[in-house]
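The structure under discussion is supplied below as structure tokens; questions concerning it will follow.
Rest of the complex left out; these chains stay put.
Order of writing sets the labels: A and B. Residues in every chain begin at 1.
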Amino acid sequence: MILDDGGDLTHWIYKKYPNMFKKIKGIVEESVTGVHRLYQLSKAGKLCVPAMNVNDSVTKQKFDNLYCCRESILDGLKRTTDMMFGGKQVVICGYGEVGKGCCAALKAMGSIVYVTEIDPICALQACMDGFRLVKLNEVIRQVDIVITCTGNKNVVTREHLDRMKNSCIVCNMGHSNTEIDVASLRTPELTWERVRSQVDHVIWPDGKRIVLLAEGRLLNLSCSTVPTFVLSITATTQALALIELYNAPEGRYKQDVYLLPKKMDEYVASLHLPTFDAHLTELTDEQAKYLGLNKNGPFKPNYYRY
Amino acid sequence: MILDDGGDLTHWIYKKYPNMFKKIKGIVEESVTGVHRLYQLSKAGKLCVPAMNVNDSVTKQKFDNLYCCRESILDGLKRTTDMMFGGKQVVICGYGEVGKGCCAALKAMGSIVYVTEIDPICALQACMDGFRLVKLNEVIRQVDIVITCTGNKNVVTREHLDRMKNSCIVCNMGHSNTEIDVASLRTPELTWERVRSQVDHVIWPDGKRIVLLAEGRLLNLSCSTVPTFVLSITATTQALALIELYNAPEGRYKQDVYLLPKKMDEYVASLHLPTFDAHLTELTDEQAKYLGLNKNGPFKPNYYRY
């Protein structure tokens, strides 16, 4: 079995030891990037064992992204800058799970939050959740903090950075280190000053300073911690996926990429309920029949969004 | 074309005028129940035209359910009971989109909210959102309000009703009129007193009164209003689905049930952004290529949960 996070191991075996795939029963992949690479292999007809995409299981998505980032954005900013959130103007680029978590947390702490989005559905959600939907240019001169959570590249460009006000804080909660065009700041007219671990002041000729966190890498990994509870959920999901692929009867999984079966997703959740002393209700026979459900789940169709 | 809500028209044509289906290009169905009936027809191999399930489009789900109910639960309770929400203990049965909306609203108004769930994933979401997950029996004696949003039947039984405290309010935000076992209250030892339109006091021999709203039918339809904004989203979705089925080239849709194509879902959302003066960001060519997306969408895979 391969348990991978990012797809590098998978890639390496493909390149160096392709024969090993004869003995490998399956791949379990954790990350957006790795999953992307698997889907490409699959499209190209080159995936030679079943693979399971655990990145998109509900428990992983909601916990690793929404709930975890709701807390780590505050933690990461506090540890690096000691700033006060109340009254600060913040623009958050991207209103996916990570963006939703960051927005909720900062709004709750009294920040005034603006959102940018490319997807009209997420944009409408931002509106209904009480955030002004703007283009970055509209607010870049006035905000105190810029946070990227898009999974995209060059969302914050040198032009944006040039227009930010003095002591604006810039950081990335999204993906890799591509969202902020940090390379554009490595030019002779700008001075870099490391003021603390993970915190750089980039200084313009007129004295304006931008506070860049973690050199544009992930704030939640570089400047915050991942709670054990989130690790437990992720690890449980991975372990169950490995067991499922290993034990699956011949033919259940072909040479393709699969989502974790919903029943397993539900099982991961149920294993974590006791820590909250949470008491689940059981369907009666009559209710299960009425709903056309098995009393032990799965409880939702595959397209259910939670 | 058939534009249906609940499946009754479809059913009636099947029964009385089956020949009409030769001329019908498709069915657009709006409701959970109607969609359920369509999937059953499809399974049984009896669906003879393409059908589109607009109930499960994102815009419909989030707006008709989450965002609309977040407001109508407050509206419905105020119009019928004039109660104060602050400090009240409330149990909400079901933490789907409707339950999430009701919980968020009442928590924001200062109620203490308990949640019951059968699905461990939704249960874990309730925990992370700050609600105690209980079985109904654990809190039934102490709560001031009981709200059902499960889509299930007999969630509140006579036994529960017997144990509620005096002047407890009971209402249904979920589905049809099955969630509260109202029939069990039509017994000789209980007295019904209509105190106001949509409000009944059910009186126990010892004088205890339960305040039953809308006789257990949907509070949001019986005692509140649906904002025009939500109607606009729903109607737009229906109209686009009709146009899509009508204009689709031969063979795109078979005799099956389809979800609204994501691009249309996104289009519905984009049509409603201007009312919020919301400004969508456009991908640059470079970004679209990086993400492997068309600049005009769709922006997400089908399994994306929002």
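As a convention for this text, a residue touches a chain if its C-beta (ideal position, glycine included) is under 8 Å from a C-beta of that chain, and two chains touch if they have at least 3 such contacts.
Owing to the predicted nature of the structure, the values given are computational and were not obtained by experimental measurement.
Whole-complex copy count, one sequence throughout, 2 copies displayed: 4.
What we mean here is this: only the chains that are shown with their structure count from here on.
For the copy pair chain A and chain B, the superposing rotation over Cα atoms measures out at 180 degrees to the nearest 5. Our note on geometry: chain A versus chain B, Cα centroid distance of 28 Å, whole angstroms. Within the complex formed with chain B, the chain A residues making contact are 56, 58-59, 61-63, 67, 116-128, 132-136, 138, 151-155, 178, 259, 265-267, 269-270, 272-273, 276, 278-284, 286-287, 290-291, 297, 299-300, 302-303, 305-306.
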